[in-house]
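Of the protein chains in this complex, all but one are displayed in their positions.
Labels A and B are assigned to the chains in the order they are written; within every chain, residues are numbered from 1.
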Amino acid sequence: MSKKRGLGFYADIYRKILIQDLKSKMSYRADFVISTFGMIMTNLSGFVTFMILFHNFPTINGWDYYHMLFLYGFSLVALTPVQCFFDNNWNLRFMVQSGDFIKYCFRPVNVFFYFMSEVFDVKGLGQLAFGIGTIVYAWIHIGIPVTPLVILKLVVFLFTASLFMIAIMNIAAATCFWIKGSGYVMVIMFRFKDFAKYPSSIFSGVFKVIFTFIIPIAFVAYYPSLVILQPDNVPLLSWLSPLLGLIFFWLSYKFWMLGVRKYDFTGS
Amino acid sequence: MNPRRLIALTRAGIMESLHFRLGIFVTLFANLIYLVLVYYLWKAIYDSSGTDVVNGMTFTDTMIYLILATALFNFLEMFVVWDMSRSIQSGKIVLDLLKPMRFRIYTFWSYSGSHVVQFVLTFIPTFIVVMIVTGGAIKMGINLLWFVIATVFALIINYSIEMMVAPICLYTESTWGINIVKETIVLLLSGASIPLAFFPEKVRMIVDYLPFRAVYDIPLTMLLGKNGSDTPEGLLKMFGLQLAWILILTVAGNLFWNHAVKKITVNGG
Partner (left out) sequence: MENEAVVMKNVCKDFKVLNRHEGLAGSIKDLFSHDYKTVSAVKDVSLTVNRGEIIGYLGPNGAGKSTTIKMMTGVLEPSSGEILVNGKVPYKNRTENCENIGVVFGQRSQLWWSLPLIESFKLLRDLYMVPQKEYDEMIELYRSLVDIEPILHKPVRQMSLGQRTLSDILAAFLHNPAIVFLDEPTIGLDVSMKSKIRSLILGLNKEKNTTVILTTHDMGDVDALCKRIVIIDHGQKIYDNDIEHLKNYFGSYRTLKLCLADGTWEETLIDEKTTDVMDVIMARQKETKITDIKILEISTEDVIKKIYEGGSV
């Protein structure tokens, strides 16, 4: 007597866990305040770095200040979902090492879902606000016309762009199923995201291929944002980015699940 | 302090680090890719600027500075804040306090093993690669000695900053928040993410006297022989700044720790 668990079921469960989680978070106000402050600090620091760079160099690879700012805002928004919904990846290696991970395997639901549902990171919302503000500011200065179609494009491409970073972090986190002490992979991949806010035209040769198709940071902001920034001259890869995003996400999910199957749970 | 104990701690740390063998190779590889990213970004930046020297830094200087900053970052990296919060939550902190050594010294030396491994496996290879690739841009003289001394001081300052921040865990459970604030401030104001030479004049006036600069910027500036570090006065000023901060942070850190530790003895962890 197997019960059917569809998308509706999962959405419902996620909502319920989220509500409970938020309720209990309210009781740790000090933590919330400090974490939010930390999030604002990182965003501010990123912004300061950006300003210092432009203080010294007026253009980068033909991109002026406002276009770069747009790209920056775009990357911040695209990086929000990975921060909000997939933050538990950071705990994966500790759980795997201590053997606590096994508890996610005893429920009749998808292990990946169950694991990720446990943490919703509210701090990511601060980043979202910061990103939207930056996009709007740059948008006004560049003078892109505001039409429903452009807005729709923006939303769709932001959403699919976010899948790339999720995929990168899934894979980086899942390495811990095979490699002990692989924590640094996650740290460095998370630092790679800082490069998503620069135009990928700066890369050449084999590394252009690597940063486009293997560690796809070029898709976190550059390619998808071209649909808005250069409407007359959109490269094929930009149009393909939603499809590629789905493929990358799916592959990372499969890799993560493969790790669960291959792992021998000796940590106990 | 018995040096045999300290060496034993270092040795145990080295063995523990080596235990994660694939992790070490992966770290090396990931670092390499990170360096490629840094290279392309700054190449594009310098190409766009039209001049070879910006704020006294050539492209090669900037590259050496940033790459070695990353290598230093790996070398200096400590997880004192995380470790402390975990051992507070599990109650292990009580055991650490019972060890026949002062906690501050014990923690420092239990990290020394991983410092040694990181130094040999990441810093030295990176340094050699940079030296060969840039073809003699790093002067081979007395500046190397200054660099090594400044790095040792940097290690102590970095640890002191960690030990300033870590006891906050005794007052709040927000480890992530504390750690990210610390990391962000250190990375930005120490020159690890962008060389301090690029900071606007007025900001530099302040940043120059903060302890963070003593962690990355001072050793690297000495290595490159910039900013007057090739003159006796310049050297004296920089070492003076490092030593002053070591003194201040150690005294302040000890006071804070003694105050914080009362919380454990009162609350029982």
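The working rule: a residue touches a chain if its C-beta (ideal position, glycine included) is under 8 Å from a C-beta of that chain, and two chains touch if they have at least 3 such contacts.
Since this is a predicted model, take the numbers as computed values, not measurements.
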Hidden partner chain, touching residue among A:Lys16, A:His55 or A:Lys254: A:Lys16
Among B:Arg11, B:Lys139 or B:His259, the residue in touch with the chain that has been omitted: B:Arg11
Chain not shown, touching residues in subunit A: 1-3, 5, 9, 12-13, 16-17, 20-21, 24-25, 99-100, 102-103, 105-110, 118, 261, 264-266, 268
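Here is the rule we use: only the chains that are shown with their structure count from here on.
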Of subunit B, residues touching subunit A in the complex: 19-20, 22-24, 26-27, 30-31, 33-34, 36-37, 40-41, 43-45, 47-49, 54-55, 172-174, 176-181, 184-185, 187-188, 193-194, 198-200
List of subunit A residues in touch with subunit B within their complex: 28, 30-31, 34-39, 41-42, 45, 48-49, 52-53, 55-62, 175, 178-185, 188-189, 191-192, 195, 198, 202-204, 207, 210-211, 215
